[in-house]
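Structure first, commentary second.
Shown here: the complex without one of its protein chains, the others still in place.
For reference, chains read A, B and C in written order, and residue numbers begin at 1 within each chain.
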Amino acid sequence: MAGSKYAYVRNFELPDPLLPGTFLIFRLDGHSFHRFSTEHQFTKPNDVQALMLMDHAARDVMEEYKDIVLAFGESDEYSFLLRKSTSLYNRRESKICSTLTSYFTSCYVFHWREYFPDVPLLYPPSFDGRIVVYPSSREIRDYFSWRQADTHINNLYNTIFWALVQQGGKTTTDAHAALRGTVSSQKHEMLFKSFGVNYNEIDARFRKGSILVRDIEDEPTPPELPEPTPASSTAGNQSHSEPTSAAETSQKSLKQKKNKAQTKAKTKINLLHCDIIKDEFWDARPHLLE
Amino acid sequence: MAGSKYAYVRNFELPDPLLPGTFLIFRLDGHSFHRFSTEHQFTKPNDVQALMLMDHAARDVMEEYKDIVLAFGESDEYSFLLRKSTSLYNRRESKICSTLTSYFTSCYVFHWREYFPDVPLLYPPSFDGRIVVYPSSREIRDYFSWRQADTHINNLYNTIFWALVQQGGKTTTDAHAALRGTVSSQKHEMLFKSFGVNYNEIDARFRKGSILVRDIEDEPTPPELPEPTPASSTAGNQSHSEPTSAAETSQKSLKQKKNKAQTKAKTKINLLHCDIIKDEFWDARPHLLE
Amino acid sequence: MAGSKYAYVRNFELPDPLLPGTFLIFRLDGHSFHRFSTEHQFTKPNDVQALMLMDHAARDVMEEYKDIVLAFGESDEYSFLLRKSTSLYNRRESKICSTLTSYFTSCYVFHWREYFPDVPLLYPPSFDGRIVVYPSSREIRDYFSWRQADTHINNLYNTIFWALVQQGGKTTTDAHAALRGTVSSQKHEMLFKSFGVNYNEIDARFRKGSILVRDIEDEPTPPELPEPTPASSTAGNQSHSEPTSAAETSQKSLKQKKNKAQTKAKTKINLLHCDIIKDEFWDARPHLLE
Partner (left out) sequence: MAGSKYAYVRNFELPDPLLPGTFLIFRLDGHSFHRFSTEHQFTKPNDVQALMLMDHAARDVMEEYKDIVLAFGESDEYSFLLRKSTSLYNRRESKICSTLTSYFTSCYVFHWREYFPDVPLLYPPSFDGRIVVYPSSREIRDYFSWRQADTHINNLYNTIFWALVQQGGKTTTDAHAALRGTVSSQKHEMLFKSFGVNYNEIDARFRKGSILVRDIEDEPTPPELPEPTPASSTAGNQSHSEPTSAAETSQKSLKQKKNKAQTKAKTKINLLHCDIIKDEFWDARPHLLE
């Protein structure tokens, strides 16, 4: 066969299996999103449309890859937890990492216009991805605590920073200077005293980030009934059923046909903006860390 | 600082540097593109618009990443050669692999409508990527020979196969059966005798694949002159200046501003459909394997 | 400085850290020990002196490397468990693997004459080593069960095989043939009927392998009292205080001085030949899997 004398070059592809029996975290981050958010006029400190687009892309990834049981997003990053028993792509690192990054990116661009109907995409955005292996549930808990604590720190800072700039008339340099060395309680106070804002009443999406969780449905829902509406709607634990876009609906039949064979248990992906540092979230979902 | 007690989870991110002083090949492949090409009614055996979209995305990747000196595409796959001295992202494997896959994917979706104005994208396509490390120029030559020989084998087979189906009225099962065990010369003959097609006159793009090469420009081109038109136009060595779409033009100012700082030498990315197995191509471009 | 222009070659040494928070199993195997055991006239099926030399070398390794809490040996192999929190050599794989293999080998050759005073070492024996990473205690339990089950299977086979050859006058070919397809119970019966041997009465060292365990001493033992004698002495759970050779004694002062700083808790390495598949062994030593 022609070409067979060159086929030896395949031997340079070395195996890259991830350790079995471990949790995998796949995290992706926007590439040069500082510039991207500026060029596309994202609202500061938080652009709800941009965050909802991130959530949409992340949900698509979870719909496609059933071994992802949990995801957490903030700003231009998203982390995904793959169950420790996953054998996705035989746990080949490059294959998993590149494919998930690619699919998320594709969904992001694909759905752009649904969230930014009046802002044309000026150039193709990109993300980088990585996989981190964790041996035990303790580290998984701490990983998500780490990300959510980061969300809190960044959002508190950005909220007061942009208030100083947008409402206080400060330059960005002055705003940074004003915040230097302040602790959390001082920022809360500045926000309240100067701008009348109670930080804890800010949208939970901004304060807590986005949690996409694959929940097990207790009872089979008859198809003719509407989807169950999440009961809770406190600021700290909001569950959204994102408005379904027209484009989404038109793709449904395709998706359903495609995923039918893979679906094993009755599960539903819920979007929450709740605390995931304390035990409550996890105690209610022991299957996440199995 | 809040969150610092969780920050230890970062220590589980292990380093993944690629060996210095080696050539890197980054290859990506369409994920489930058999289905994708069917759903989007790609012409068989080759859809020139789909191939041009692949070339466009590949060219964008090369514009963005200057250490890529050569790329080869066929069907839904593309291979990129990074010069052996590259220090892109400190040669971190996941970072390079995921970012390049992401950017290519993004460009593919972004430019879709320019190539398929009448075929809406039904769902987000994705690609997987991998990096293979090669120690010497010998293996790089053989790698590209391997891919181009593969293009030849596949295209010859597909050309006669689809002729049998589309013009010969055979079922796909019968067409496969008719080709079983035939060697190259027999396929050429079948094609000519039954369908009057001289394989060697088929579009070089299909027979040779797409070569994107970063060529060094001999003399600085004054900006007011049009781009030099490639001289050669033999079947085996065609060089295209892809028609520039409106969308491309509108993005030019952005791109130019962005890339200016990175540009070091006068180089130009040319698209060719020529032989890269024999020495001629390489002898003319010693810088590729430096 | 002379030589600095060559120092770049150090950059090719890539990092090889093992995943934090995981148990490490270091296993070594004799290299070509079939030949080695023949050349040095090891008794078949088990040479107690050779096994005691392996145990001695393994104990030396454990004395030197305090993060090894358990070891299991059979025939010419030994497995060592490093606690999951170990930061030995910053968990660098090559460093740990090569150093432990080297030290074991050195001890084996160094102590040879104590166990084989009349058999000169004809040539230098060697071992190969590897490190396997395990995320949880379940796999560690199963790893040691796997090795001890292997000991059982091999020893039962070898015991009846060599009885057939040595006492039954069969050729090795005939002995293998006689055993082909027999299950465990049949081998027990053959052994008892033909040779009057009750397999369960054979030395536990041969049936169970050697377990070296770092036990925590409950109370500080006053130096004037003799070492506590292990209570159990059933066939399945024998604990030996190996006779201390003269060479060992002469090295004691050195060792003691050297290890003093490293000793943190009152621990003692015990040699056992007991079951480690069932829970009892592990329930008594929860610290092993912490």
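Convention: contacts are C-beta pairs under 8 Å (C-beta built on N, C-alpha and C of every residue); 3 or more make two chains touch, one makes a residue touch a chain.
Everything quoted here is computed from the prediction, not taken from an experiment.
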Among the displayed chains, the hidden one touches A, B, C
Given C:Met52, C:Cys107, C:Ile160 or C:Leu288, the residue that touches the chain left out of view is C:Cys107
Contact with the hidden chain, among C:Asp55, C:Glu74 or C:Glu139, goes to C:Glu139
Hidden partner sits against chain A at residues 11-12, 14-15, 17, 19-21
In the full complex, chain B touches the hidden chain through residues 19, 21-22, 84, 133-136, 139
Residues of chain C touching the missing chain are 1-3, 6-10, 12-14, 28, 31, 39, 60, 93-95, 97-99, 101-110, 121-134, 139, 142-143, 145-146, 149-150, 152-153, 184, 251, 254-255
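Going forward, only the chains that are shown with their structure count from here on.
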Given over half shared residue numbers means same and under half means different, the chain A/chain C interface is same
Per the C-alpha centroid definition, the whole-Å distance linking chain B and chain C comes out as 55
Whole-angstrom distance, CA centroid of chain A to CA centroid of chain B, is 31
Multi-partner residues in chain B (2 or more other chains touched) are 12, 14
